[in-house]
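To start, the structure itself, in C-alpha cells.
Every protein chain but one is kept in place in this view of the complex.
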Amino acid sequence: MDKTVLLNLLQSVADGKEAVNNAADSLSHLIMEDIDYAHIDHQRSTRKGFPEVIFGQNKTAGQISGIISKMSKQENIILATRVNPVKAADVIKTIPKAVYHKDARMIILKKKAISIKAKGNILVLSAGTSDIPVAKEAYLTAKAMGNQVEYIFDVGVAGIHRLFAHKDLIEKASVLIVVAGMEGALPSVVAGLVGCPVIAVPTSIGYGASFKGISALLGMLNSCSSNVAVVNIDNGFGAGYMAAVINRLTI
Amino acid sequence: MDKTVLLNLLQSVADGKEAVNNAADSLSHLIMEDIDYAHIDHQRSTRKGFPEVIFGQNKTAGQISGIISKMSKQENIILATRVNPVKAADVIKTIPKAVYHKDARMIILKKKAISIKAKGNILVLSAGTSDIPVAKEAYLTAKAMGNQVEYIFDVGVAGIHRLFAHKDLIEKASVLIVVAGMEGALPSVVAGLVGCPVIAVPTSIGYGASFKGISALLGMLNSCSSNVAVVNIDNGFGAGYMAAVINRLTI
Amino acid sequence: MDKTVLLNLLQSVADGKEAVNNAADSLSHLIMEDIDYAHIDHQRSTRKGFPEVIFGQNKTAGQISGIISKMSKQENIILATRVNPVKAADVIKTIPKAVYHKDARMIILKKKAISIKAKGNILVLSAGTSDIPVAKEAYLTAKAMGNQVEYIFDVGVAGIHRLFAHKDLIEKASVLIVVAGMEGALPSVVAGLVGCPVIAVPTSIGYGASFKGISALLGMLNSCSSNVAVVNIDNGFGAGYMAAVINRLTI
Amino acid sequence: MDKTVLLNLLQSVADGKEAVNNAADSLSHLIMEDIDYAHIDHQRSTRKGFPEVIFGQNKTAGQISGIISKMSKQENIILATRVNPVKAADVIKTIPKAVYHKDARMIILKKKAISIKAKGNILVLSAGTSDIPVAKEAYLTAKAMGNQVEYIFDVGVAGIHRLFAHKDLIEKASVLIVVAGMEGALPSVVAGLVGCPVIAVPTSIGYGASFKGISALLGMLNSCSSNVAVVNIDNGFGAGYMAAVINRLTI
Amino acid sequence: MDKTVLLNLLQSVADGKEAVNNAADSLSHLIMEDIDYAHIDHQRSTRKGFPEVIFGQNKTAGQISGIISKMSKQENIILATRVNPVKAADVIKTIPKAVYHKDARMIILKKKAISIKAKGNILVLSAGTSDIPVAKEAYLTAKAMGNQVEYIFDVGVAGIHRLFAHKDLIEKASVLIVVAGMEGALPSVVAGLVGCPVIAVPTSIGYGASFKGISALLGMLNSCSSNVAVVNIDNGFGAGYMAAVINRLTI
Amino acid sequence: MDKTVLLNLLQSVADGKEAVNNAADSLSHLIMEDIDYAHIDHQRSTRKGFPEVIFGQNKTAGQISGIISKMSKQENIILATRVNPVKAADVIKTIPKAVYHKDARMIILKKKAISIKAKGNILVLSAGTSDIPVAKEAYLTAKAMGNQVEYIFDVGVAGIHRLFAHKDLIEKASVLIVVAGMEGALPSVVAGLVGCPVIAVPTSIGYGASFKGISALLGMLNSCSSNVAVVNIDNGFGAGYMAAVINRLTI
Amino acid sequence: MDKTVLLNLLQSVADGKEAVNNAADSLSHLIMEDIDYAHIDHQRSTRKGFPEVIFGQNKTAGQISGIISKMSKQENIILATRVNPVKAADVIKTIPKAVYHKDARMIILKKKAISIKAKGNILVLSAGTSDIPVAKEAYLTAKAMGNQVEYIFDVGVAGIHRLFAHKDLIEKASVLIVVAGMEGALPSVVAGLVGCPVIAVPTSIGYGASFKGISALLGMLNSCSSNVAVVNIDNGFGAGYMAAVINRLTI
Partner (left out) sequence: MDKTVLLNLLQSVADGKEAVNNAADSLSHLIMEDIDYAHIDHQRSTRKGFPEVIFGQNKTAGQISGIISKMSKQENIILATRVNPVKAADVIKTIPKAVYHKDARMIILKKKAISIKAKGNILVLSAGTSDIPVAKEAYLTAKAMGNQVEYIFDVGVAGIHRLFAHKDLIEKASVLIVVAGMEGALPSVVAGLVGCPVIAVPTSIGYGASFKGISALLGMLNSCSSNVAVVNIDNGFGAGYMAAVINRLTI
C-alpha cells in the first residue's frame, strides 16, 4: 500500500474524524485482504517498494479486475502480466482507466504519472525481432517502476557488428537486460564488453532442439561472463523488476 | 590490467626511459597474451573493473600457475576457482604468496590489501550446513572485489524462525546472496521479505530427485518473488561477482 | 459395494424371497462387473472403504454415465474426476441427480447425505489463486469421503505473513493438504511449522522452467521438512483421498 | 528440545536456584543455537514432536558430532542419516553411546528406552533384497519415533503369491511403507488391496532405463491406487517419519 | 507382393501371352515403385510375410489413398494406421472397399477373408478403459495378420482380483499383449504369472508426471519379470505385429 | 548486399552524379538498417556470400514483408522460412513477385534467375514420405544458393534395397543431405556407403518415444559413421545452407 | 522348482517313508522360502518354465551364495547376473561347482547338462566389439534355457556389407537378438531384412549425447521396422530370456 494511505488514516484518527473501531478494521484490511479467491498483500509496497503484481495467466478476467479494484484503493500503480487479449478486453470494460499493452500482454493502471526514482538508466537489448514481446514486458515493467529505460532490438550474434554499432549506449547503462532465444549467446557477449550487471532473459523463440527456451536458458546459466544472472524463460517482467531494484541502488 | 601499469609504461616512454619499439611490444602484451594454452585477457580489468578469474576445474596445476604468473605482473588481485587440494598444493609451491581456501576451493593472490569500494553491504545466507562451501566461495569473491560482506549459515525454511531471528541484518543489506540445495525454497521466502536484489544460488546438495541441483535451480527460476535472479548450480563465484557489480552502484 | 446391499441380498435368500440361482448370479455381479469397456470393481468399497472413482479424462460421456449407472445400484456416493464441461453436460443429462463442480471438474452423485466419519479435520491450503481448481478437487474429495474440511487460498511464500495470519487454523488440523505451483515452496514452509502429516500437491501453474509442474513436484519431493509426502502434479483428487484415509485413523 | 528440560529450568528460576540473567541466556540457547556452521533448531521437538534429524551426507564427521553434542543436552533421542561407515567410525569415537546401523547408514543416540506412543502399527514391505537398506532406514526411523513396526522383504510383483502369503499382516497395519526400485509397481498393487494410507518409497535399484530411481518414482506418482503418497528416491528416513506422524493419529 | 501375382506374370510370359519387354517393366514395378512422394516396397510381403503398412499420421489423404491404390494391385490386405476421422473419410471416398475402425484409428482393406495362419492364440489385456484405442489397434493388427485373438479390458492392478478372474484365458495364450498407461505396472504382474512372451505397450494415458507415457514406458523397460519386451508409447500396431510374428512360430 | 549495388553507388559519386553527403547516408544504410523491430544486416551477403534469411515463425506478416521490402533494394534473392499459409498469403499480397512454396513453408523472392555457382552437386534423401516438407526446404534453399540439387524420397532402412537401387546417384554427389525422423538411422547407413560429407537432418516425425525428433537427433549425433554432422530438428533450411557453403568449395 | 522334486516328495508320503507333518513343512518350503533378506520363489520354475534368476548387482556375495544354496536343492540350473569379479570370486569359493563368465558378468550353476528344448534357433548379433559383454549375457542366458544359439559380433551399419555377408545365417534364425550402442540403428536394418521377431538390446556404449544408452534405446523404440521389441539398456539377460520363451513356441 502506498504509505500516504496509512498516514491519512492515522491522521483521521488523531483528528477524531474516524472512530477507533472503524480504523482498526480498515487497518487490518490495509495489510492483507482475504477475498476468498485471493489474499491481497497490501503491505507489499511498504515492504518491497512496489505493490503486488497480478499474474494473469491462469486467472479469470473477473478475478483480475476484482483484485485490481481492491488494490487500486491503496496503490498508485498496478500491473497485471500475461493477460491475453480476450481477458484484457473484459478487464478494460470493468476498469476503463487501465491500459492494455498488447505486444507485452500487460495491463497497466496508473493513477498518476510515474516519477523517475533512480539516477542510473536501464537498457534492454533483444537478439531478434521475435524476442520483442518479452523485451517489451521488461521495458514496460522497469518504466512503471520509475526508471529511465531504453531499448535496442534485433542485435543478435549472427551479425555482431550490429551490436558494436550501439557500443556507446551499452557502455553508459547502469543495468542491462539482454533478451535472447535459440542458443541464447547474446548475454555472454554483451556481458564480456561491460562491467555492469546483466540480467539475462531466455525466450522460447526457436524450434526443435530449442525445447521452448531450455537451450537459451542453459546457455545463459553457463555464461562464461561472470556479471550475468538469469530469470525464467520468457520472464520479461521479472527481468524488468530485478533491473529496477538494482537500479534503485543508484539513487 | 591495473591501470597504473599502463600509466607507468607510457610515462617511461615520455621520459625517454623506454624505447618506442620495446614499448609497443609491451603494450600488445598488456592487452592480450597468447601463451599457447591460453589467451590471457589483460584488458579485462580496465574493461570490467576486475581481472580475469581462472576457472581451475579442468586446468592442470602447471596451467594455473602459468596464468597466475603472467597475470600477476599486471594485477593486484588474482582468483582461481574450483581448484582441488592436490592441484592447489602444486600451485602454492610455485606461487607461495597465493593462499588456498580449502572449504571454498579457491586460490587467492593479493599483492596488497583490498580497499572497500562500495557503500552498500552484501549478506550471504545459506539454507544448510552442507551449502557452506558454495556460500564461502560467494563470500570470498565478493570480499576480494572490495565489498563489505557478512554471512549467516543454516537458516533454511524447515525452521523458519531461525531466519526471522536475523531480520535486522537481512533488511539492512544492499544485495543478498541466498544459497540453497534440495528444494531451494529459501530465496523465495527471503526475497518476499525485502525489496533489495537477491542473487539465488542453487547447490547440488541433496539426493534422488534433487538431481544434483536441478530441483533447487528450477525452484529458484520459478520464484514467486520478483526480486530474484539466478546463477548456475554451485556457482558461488558467479553469485559473489554479480553481487559485487550490483553493489558497485552504491558508490 | 455398500455392505447393506450384500446383507439385503443374503437376507432375501434366507427368507426364501430370492432363488439361489438368481442370487448366485447377482452375487458375482456384486463383486465385479464386465461391461466390455470396463471391469467395475464393486468390491472396492468393502475392501477399501470407498467405491471406485471414475477417471473421466479419456473416457467418453457415454462410458462415464454407463459406469455411474451400474455403480449407483450398489453405492451411496460416486465420484468422477477430470470431466470437462462438455462431457459433464452430457452425463448430467443422463443422470440428473449428479452434480457437476465446474471449478474442480468433478461429477458427484450422492444418494444420501454424507455423514462425518472422523474426529480430526483436514485443512487445504493453496499458494496462489491459480491453484484453486486443484485445491477444490482435494477439498470436494475429502468432504465426499466424510471429513470436516476447510480451506485457505492464496497464501504463498512471497508474502509469508498471509500464512502466519492463519496459524491457529493450521495448527489445529489433523492433516494438511498444501497445493502449490511454480517453485512449490509452500509445503516445506508449512510442514516446518507443524507436526502433523502434510500432503503436498504440485500444480502445473507457471510457465517456462516450471515445465508444467515438474519444478513444483521436484521441490516438494526434496522438501527439507520430513512430514511431507507428495502426489502427482495437479492430483487434487489423490491428495484429498490420501488425507481422508489418514484422517480415518482419528476415529 | 524435550519439554522437561524447559520445565526444569523454569522451576530452578522459581526456586531461586537460578539467576534470572543466566536463565535468559540458557533459554535463548534452548530455542536456537548458532554454532557458525549450523543453526540448531532446539525448538523443533516442542513444535513438531521430534527433534531435528541430522542429514549426514555432506557434513564432516566433526560437524555431525558437534551437532549431536549440542543437541544431546536437550534431547533424549538423536538421529543422523546417510552417514558412511568411515564418518560413522569417527563420530562413534567422539560419542561412544551412539550406535551405527550400517545397513541403513544411520547413527542413533538414545539416552533412554523409547516408549510406544501410538496404538496403530506400521508395516514396511520391500520389493527386493536390494531395497533392504532403504527399507531398514524407514524401519529404524519409525521405531525411533515410538511406533510398533514390522517388516517383510523381497515380495515383489514378479512372484505375487509371495505377497499374498502375508495378507493378514498387511491388512492389520495402520500405515504401510512400500519400498521398491526398478518399475516400482509394488505400492500400486499393495494399495489396491487395503484401505489404509500407503507411503511409497522409490529406490535407485536397477540399471539402464531405471535412471537411478526415476522410473520407480514416476511409477509411484502415477499409481492407479489412490491411497498412495510418495517420498524422494531412497528416502527411507522420510517415509518412516511420515508414517510415524500419521500413526500418531491412532493415539 | 503376394507371391501369386509373381507366378501369374511369369506364367503369362511362359505362355507367350505377355511380351518379354513388358514383363521386365512389370517386374521392376513389382519389386519397388517410385511414385515421387513414396518408394513402395512391394517386395516386403515376400520378404517379411506381410505387406508394408502405411503410417498415416503425417501423410495427406491423397498420399494414403495413392499408396493403397498402388499396393492393392499386388496385395490381399492393406493396413493404414494413425489415420484421423477426417482423413479417413476422404480415403474411404476414393477406396470404398476400405473399412475405417474409428476407435483404433485404422483403415483396413481386405480383398478376401483372412485365413488363420498359426495354431497358437494371442490375448490382448488393457489396464484401463482409456487404454482401449491402443489395445484395439493391437487386436485388429494381429487379427489382420491371420491370428486367433481375444481381449479383456480394464483389469488394472488397483483391483487385481479382476485380473485373476481371467486366469484361465491368460494361461492358455501363446503370446500376451499387455497395454497400460499411468504407472504401467500390469505387464510385470501378468508376466510374473505366466511363462509365455509378453509384449508390453505403454500408453500416454495419465497426466502430470505420467509425461505422456514416459512413466509407463520406463516401468515396462524396468520390469522385474523377464519375459517382457516393450514397444513404443501408444504403439498398438507394433505390438500386434510383433505378437503375430512370434505366434507364427506355433505353426 | 549484392556487391554491384555498392559499386554503382561509388561510381555515381565518382561521376559527380551523387553528392558526397547523400552517398554517406546511403552507405550507412547499405551496411545495417534499424527499422525499430529489426536491424537488417545488409552487409551479410558481402561477408557471407548470401543475404540474411528471414526466420518467419514468430514474425507477423507485416514484419516479414517490411523486411523483404527493405532488403529487396539491395539483394537479388530473398528467402523467408517457416511461414504458415495464412501469413504467406498476406505477404504475397504486398509483394506479388514473391513465391510461396507451401510444402516447404518458404517464401522466395528472386529478382533474376539464379546461376549455378559450384561444380559439385547436392543430393537430398528422405527416409519417409512424411519427411518431405523438411527435405523440400533443404532442396529449395540449396537451389536458391546456386547449386545443382536432386532428391530421392522415402528410402528408409526398413526396406534398404530401395536405397541401394539409387547407389549411382548417391555415389556421384559432392554433398549429401539425409533427412529422417523416428530412429533417424538413415544418415549412418548412407554415410557408411560414401566418402563425401553428409549433413543429417532429424525430423519431428514419429510419436511417443520419438519425443518430437529427439530420438532422431540423438541417433544422428551418435552416428558410428564419421562423415556426418547434424543440424537442428526439422532444420531443412540449415542443412541446405550448410550443404551449399560446402559445395562452394568445389568451384 | 523342478517338478521331479515334488513328485519324489509325494511318492515318499505315499510310500509311508515320509511323515505327513514333515511333508507339509517341506511342501510349504518348496513353494516359497523366507530367508529374511529374500523370499525365494521356488514355484517359479513350475509356473514359468525356468527358475528365478538372481539379480546380483546390489546383493552381497553372502546373499548371492545363500540364495544359490537354497535354490540348488530344487533346481538343475541357476543363474546370477551382474556379478562383479570380486563378488564372483567369493561366491565361487562357497559354491565351487558354479562357473563365472567374466565377460558376461554371470555365474552359472548347472547340476546336469542342459538339453535342447526347441526346434528353432536363436542368433545374437552385435553392432560393435564393445557391445560383446551384453551380447554374451544374452547368448549364455538363451543357451542355459535350452536353445541352439549362435552369434556374430561387430557387424554395425557403418560398413553394412559385413552384415550382408552373413545373410544366410540371419535368414534361418527363428528369433534374432540384436545388440547395439551409440545410435542403435542395427535392429531396424536387420528387422527390415527378415520376417522373424527381433529383440533389440540398447547398450550404454558411446559417450556424450549417447547418454549411457538413451540414444540407442530411443532409436530402437522408434524402429521403422515393425517386428522389433525392446528390452532395457544393457539387459542382455532379458533379451536372452525373452528370445528363449519365444523360441519355445517352435517345439
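Each chain gets a letter, A, B, C, D, E, F and G, in the order it is written, and its residues are counted from 1.
Basically, a contact is a pair of C-beta atoms (placed from the backbone, for glycine too) under 8 Å apart; a residue touches a chain by one contact, two chains touch by 3 or more.
What you see is a predicted model, and the numbers here were worked out from it, not measured in a lab.
From the options G:A88, G:A158 or G:V190, the residue with contact to the chain not on display is G:A158. Although one chain is not drawn, the whole complex shows that of F:N8, F:N22, F:N84 or F:T250 it is F:T250 that touches it. Of the options G:V13, G:V99, G:I114 or G:A209, the residue whose C-beta touches the omitted chain is G:A209.
For the options A:G120, A:P133 or A:G184, the residue in contact with the chain missing from this view is A:G184. Not every partner is drawn; the one left out touches subunit G at residues 128-130, 132, 152-155, 158-159, 161-162, 165, 205, 207-210. Those residues of subunit B that touch the chain absent from the view are 31-32, 36-39, 41, 43-44, 52, 55, 57-59, 63, 82, 202, 204, 212-214, 217, 232-235.
Residues of subunit F that touch the chain left out of the display are 47-50, 53, 120, 174, 193-197, 199, 217, 221-222, 226-233, 237-239, 241-242, 245-250.
Everything below uses one rule, namely that only the chains that are shown with their structure count from here on.
In whole angstrom, the spacing between the mean C-alpha positions of subunit D and subunit G is 38. If you average the Cα atoms of subunit A and of subunit E, the two centres end up 54 Å apart. Counting partners per residue, subunit D has 128, 158-159, 193, 208-210, 214, 217, 221-222, 232-233 as the residues that reach two or more other chains.
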